[in-house]
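The complex appears here without one of its protein chains, the remainder shown in place.
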Amino acid sequence: MKETREVDVQAETEPRKETEVDASDTRRRVRRRGVEEPPPGASPTPRLPWWANPRVGLVVVIAALVALFSSARPAFLDVDLTLVPLQRDISVFVVVGLAQLAVLSLGHMNLAVGRMAALSAFAAGLAYDRFDAPLVVGLVVALVVGAAIGAVAGAIITATGVNSFVVTLALDFGLLGVVALLYDRFAGGVAFSTRPPGMDELRSDTFFDYCIGPVCGPPVPLLLPFALVALVLVGLFFGRSRNGREVLMTGASLRAARLSGIPVGRRVVTAHALSGLLAGLAGFMLAMTNGAFSASIGDSFLLPSFLAPVLGGTLLAGGAVSALGTALGATLTSVIQKGLNLLQFEADALQIFIGVVLLVALSLDRVRQVLAERRGVRA
Amino acid sequence: MSATLESEVRTRRGVTTSLHRTELVLAAVAVLGFTALAVTTQGNILQAGTLRAVLQFLAVPIVIGLAQMVVLAVGQMNLSVGVLTGLCAMVSASLMSDTGLPPWLAIPAGLAVGALVGLANGVLVVLTRINGFIVTLATMSVVSGLRYGINGTGTYQDYSPGLVALGRADVLGLPVVFLAAIATAVAVWVFFARSVAGRMLLASGGNPFAARLSGISNDRSLVVAHTLSGLLAGVAGVLVVALAGSVNASVGDDLLLPSFAAPIIGGVALTGGVVSVLGTCLAAFIVRLVDVAQAQYGINPRWVDLVVGAVVLGAVLVSQRRGRGSS
Partner (left out) sequence: MRVVCTQLVKLFPGVRALDGVDLDLRPGTVHALLGENGAGKSTLIKVLTGVHKADGGTVLVGEGDDEPDRPVVFSGPSDAQTAGIGVVHQERNLVPAFSVAENIALQALPSRAGLVDRAGVREIARRCLAMLDLDLDLDRPVAELSVAHMQLVEIAKALATDSQVLLLDEPTASLTAEEADRLYDVVRRLREQGHVVVLVTHKLEEVFAIADVVTVLRDGRSVAGSVPLSSLTRSDVVDLMVGRAHTERELQAREVDRSTTPALELRGVSTSVGHRDVDLAVHRGEIVGLYGLVGAGRSELVRALLGLDSVTGGSVLVDGRSVTIRSVGDALRRHRIGYVTENRKEEGVFLTQTVTRNVAVTVWDRLARLGLVAERRERDLLATYQERLGIRLSGPTQLAGQLSGGNQQKISLAKWLAADCSVLVIDEPTVGIDVRTKAAFHELIVQLSEQGLAILLISSDLPEMVALADRVAVMHERRLTGEVENSHDYAAMSGRIIRLVHGEQAADAPPAA
């Protein structure tokens, strides 16, 4: 008779993810039905049909928008005016999205992602300003500081068991003050004036400016490879490495992970450290794009950090991530932004569009899921 | 397995008892902090002008904290409260300035906009089954755009001298806006403590399964909570209009994170089912005290954020320790 009780207890103690919709009865029912009474033996392959893959939808939408914008404003295809700055934006926001993705993998959130970027950028700026550090040393400093502050967040969460939302919210407040105080103290204002050698090139050059003989590189900004490397490494980390997969397993079920011998506490710290590291990278990249290390870096990171992964099909529940989807999500929002800019929409219309796109994309996703379920495939 | 069950019961048992203690501790901190401030500033803070300012600028934080608390009650979050406050303020101001509507019509219109957007949030959450965090993230973007759409970056002022005079007036030595905020808090308290709708909402938040078996529609609770949250954001918007004398589209930009801080410090759980109006108000007051202290001592204003961050984490840690200790 343990069987009944097992089911009861399970429903009662079903761990509630911090923001999971409690009353989403349908979804839970569907999930529970899928879990409780599966057919014995072989059931249909869980692979969703290709059209139920949100990434495919994103590519289609991006292509359609690019076609639309470029037919309305041929300037959209202008390399110097649009494409290069667009790539720069995308680069920064891909990394910002990945920073959030790193903790979404656990079902956690990092509300301090912008402020971690700010603190990292400050550290890099300080290295350049006070110690005349070469460009790459500043980058390393930014990454280390970001990873360290992320690890602190992860350690607090592990040690106290307080919700990641609350911890990073508190950290965000704290860092907001700290960063401003640090700039006051060390930069005498809100920004460092020093620019390390190489910064201007990194900011404005593209590979087209570098030629070997008659062959020049493509019109791709020098910052793009940073994002690409981050993307590939994050993808490999979660897809193929032991640590990354253990983070995902921890996100999928903390208790099962603990009982499978995964050091869950350490994995939580790992994921948050990775989030901080990527935030640091994003902060560094934005400082490069802006041409200054200032206290306002990271101010606008919070929303895009969620937008990109969520559009790309990463759920807040944890246990599954899509790095590629995040890149596509960041691309989509940046394309919309640039396109509407060119069409001379005001900033306000732009925000409305992005909000609506997010809603529509997610609703379609939901419709796709329902359709897929009806076709006998469980998502 | 019974161990799991018992521990679950134990954590839940901690919730209610520790909530009352959280309120007590917060009250003690508020009184001590206020007294300390009064003593160290040689009574400066007790002077009529200063005290008025303290209370006047407490009104919006209280209401915005309540707006967030209402959705936390059902285990949801509302990221759009801040910008929605701005939108409601802009709508009211615009109706008075641009269309010449009298305040007694413009104010309900502002409130209606808040409630409508909240309703939209709730309906979207229920219909799409998408996480409320994400839905309100999207509507936050939309509302923020609408907010700028009303008057671009322009500022409304002199919309209604009467209203602004009222917003700065006192009754029995207390600022009207502060009294309005307190009245709102009382109304919210009555809603959760006494009204059938409020109890049902809390039941949904506390145990959706039990609520469903008791004939309560969890979907309806979600919609009600979001609508109420929007309405409260509308109240905050109207208070801003009455208090500030001039509003622009940046109103509400800095309200989102504080809206979480007040209920969280006040002991409201993110998982839903428990609210504390008193705790939320006291938390807003304590945060306000930090602000006042900064102004009184001429400290770098940046310290305020640092302290608020520490208070948020500290409050949660302390209540968690106690929750554990009491079991």
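Order as written gives the chain letters A and B; numbering starts at 1 within each chain.
Here, contacts are C-beta pairs under 8 Å (C-beta built on N, C-alpha and C of every residue); 3 or more make two chains touch, one makes a residue touch a chain.
Bear in mind the structure is a predicted one, so any value in this text is a computation, not a measurement.
Q: Pick from B:Phe34, B:Phe57 or B:Phe209: which residue touches the chain that isn't shown?
A: B:Phe209
Q: Considering the whole complex, which of A:Ala133, A:Ile262, A:Ala282 or A:Ala295 touches the chain not shown?
A: A:Ile262
Q: Of the residues in subunit B, which ones touch the absent chain?
A: Touch set of subunit B with respect to the missing chain: 1-6, 9, 12-13, 15-17, 190, 194-197, 199-200, 202-203, 206-207, 209-216, 273-274.
Q: If the hidden chain were put back, which residues of subunit A would touch it?
A: Interface residues of subunit A facing the absent chain: 1-13, 31, 34-35, 37-47, 236, 240-242, 245-246, 248-249, 252-253, 255-263, 319-320, 378.
In this section, only the chains that are shown with their structure count from here on.
Q: How many angstrom between the C-alpha centroids of subunit B and subunit A?
A: Taking the mean C-alpha position of each chain, the two centres sit 29 Å apart.
Q: Per the contact definition, I'd like the list of subunit B residues that touch subunit A in the complex.
A: Residues 1, 4-5, 8, 74-77, 124-126, 128-135, 137-149, 152, 204-205, 208-209, 212, 218-219, 221-222, 249, 257, 260-261, 264, 270-272, 300, 302-310, 312-313, 316-317, 320 of subunit B touch subunit A in their complex.
Q: Considering the complex alone, what residue numbers of subunit A touch subunit B?
A: Residues of subunit A touching subunit B: 2, 5-6, 9, 11-13, 16, 18-27, 111, 156, 160-163, 165-167, 169-178, 180-181, 184, 303, 306-307, 310, 315-316, 346-356, 358-359, 362-363, 366.
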